[in-house]
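Only a single protein chain was left out; the remaining protein chains are all shown in position.
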Amino acid sequence: MKQFTSVHDVEDLEALVREALVLKQHPYAYESLGKHKTLGLIFLNPSLRTRLSTQKAAQSLGMNVMVMNMGQEGWALETKDGAIMNGTTVEHIKDAAAVMGQYCDVLGLRSFPKLQSVEEDYSEEILKKFIQYANVPFVSLESATRHPLQSLADLVTITEHAPKGRRPKVVLTWGPHVKALPQAVPNSFAEWMCAADVDFVITHPEGYELDPQFTNGATITYNQQEALEGADFIYVKNWSTFQPNYGEVLTQDASWMLTNQHLANTNNAKVMHCLPVRRNVELSDEILDGPNSLVVQEAANREFAAQAVLKRLLEGIK
Amino acid sequence: MKQFTSVHDVEDLEALVREALVLKQHPYAYESLGKHKTLGLIFLNPSLRTRLSTQKAAQSLGMNVMVMNMGQEGWALETKDGAIMNGTTVEHIKDAAAVMGQYCDVLGLRSFPKLQSVEEDYSEEILKKFIQYANVPFVSLESATRHPLQSLADLVTITEHAPKGRRPKVVLTWGPHVKALPQAVPNSFAEWMCAADVDFVITHPEGYELDPQFTNGATITYNQQEALEGADFIYVKNWSTFQPNYGEVLTQDASWMLTNQHLANTNNAKVMHCLPVRRNVELSDEILDGPNSLVVQEAANREFAAQAVLKRLLEGIK
Partner (left out) sequence: MKQFTSVHDVEDLEALVREALVLKQHPYAYESLGKHKTLGLIFLNPSLRTRLSTQKAAQSLGMNVMVMNMGQEGWALETKDGAIMNGTTVEHIKDAAAVMGQYCDVLGLRSFPKLQSVEEDYSEEILKKFIQYANVPFVSLESATRHPLQSLADLVTITEHAPKGRRPKVVLTWGPHVKALPQAVPNSFAEWMCAADVDFVITHPEGYELDPQFTNGATITYNQQEALEGADFIYVKNWSTFQPNYGEVLTQDASWMLTNQHLANTNNAKVMHCLPVRRNVELSDEILDGPNSLVVQEAANREFAAQAVLKRLLEGIK
């Protein structure tokens, strides 16, 4: 594997999930693989789970890790080609990426969307330029439109807890939030679920339709109650609008917030969320602190998702 | 040992001090103990000595270390149970701690008091919740009311420099400062000195009484000159008021700032301070740069205090 930016970079989805589950049992089985290899983790935006889980995963593979928080460390990057850099940006992403590619054997980048222009965000210009100029194996730590390490961890978690002998029903439901959030997590989750061996339903208020490129194959409904019927897994996440007006909050309708009552007609559904979660806004305390919540296990699996991906990238180097 | 949050977590104080002194001689004697173990250091507030000394100590034990500066990295934690998180906090401490506990074998947390409500600060709610939800061995990197790694380093330093054949006289004296500071260091120092084999005196201006739960057994006086008589060690520290009005600065009386003149009737007392120190406000240049200062040796011992504690926590894992 040369890069991990979406499900399309994965040749055999089932094998990658299996790999993650094996690494969970034997995290130090490949600690010579990363010897003398350096992972650079570049954050243009804050991170807790992604940073710690990827750092831990790399260390278990014997890699050195260097973390760079560009935002906090005051290093504003220019992204436009041909820019006359007489403003506030101090370095072009071309040059920064090329240099970091010299010091690191594998690079990861986190770059959130600005939620101002759908064309700009959905072009994934920053991600693509960074990969192009860094010119080393690459892992996305969440980009403007996708969060593939999260999605892999989600699929690993679903695989671990799936009912025996039948395809699970997985529901992605929109939840309320006070801020306009990116579509990266739901886009990515939808894309992975459409590629996985599950029955997949998406439910959200009218106006919150995701970009169809990610939801092809999913059943989509505005009726949350109907969607949840018989669900084995409920994935809760807020997102802002994709179209026609990009990055907007249309409603904060609290009835969309999952409570135990919403679980009544499910198949004793397990509830997932990528975290961080706004308690009692996106998701209720009773769910999060109750027996159906998988959020901590899901976060724990971030480590093994990252480790499986880093292992593939390292194997691709030689 | 499962946690290190105060002197009450230490079974045998003398043995722990001895351990630190042995590790100072042989810092790499246990470097296989921490193999495949990860220490997470979570800072809700800035740190220099605590961060570097604990990181160094962990590395000498063969551990991997991951540092997270939550404040600087823009990750505001919610601490109230049942909060409806529609404000500025992005994640509940419950969830953040539970997740970090998945990635780390041992966790440390620094969390300063807000100095607004004595009930809130002295409840140590953040510390307790973090420990409860992280659910892994824990070391306090300074909490609202205590700084036990500092106190252990202080006791190690006193043990190293103590007069032979008799109990040393140790004096904790308040010093002036321009800001309202927490009581964590003096509380903790008092608590450790009351548990150690020393004669312990506390002196401060009227109104600066510490919470009696920490000073039980100490002699307390408003007369600094009297307190310093015959002292072997003088521990200088500013703190703000505990009661009746919490977190206030009542005086900046410069006569309380230790100078060489204050050493006249002491037993050629060694002077200690936890650092950082406001020179010529809390403590004079002539003391800090003179032969009686132990502040650098004391800071150096932070490493071995941390190493002794981490060693105990690691031994408690298996």
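A and B label the chains in the order they appear, each numbered from 1.
Basically, contacts are C-beta pairs under 8 Å (C-beta built on N, C-alpha and C of every residue); 3 or more make two chains touch, one makes a residue touch a chain.
This structure is a prediction, so every number in the text was calculated from the model and none was measured.
Note that of B:A15, B:A76 or B:V178, the residue touching the chain absent from this view is B:V178. Residues of subunit A in touch with the missing chain: 36, 38, 40, 64, 66, 68, 72-75, 78, 82-87, 90-92, 94-96, 98-100, 102-104. Residues touching the missing chain, restricted to subunit B, are 27-28, 46-49, 51-53, 55-56, 59-60, 69, 72, 178, 275-281, 285, 288-289, 295-296, 299-300, 303 (touch as defined at the top).
We take it that only the chains that are shown with their structure count from here on.
Centroids of subunit A and subunit B (each the mean of its C-alpha atoms) stand 39 Å apart.
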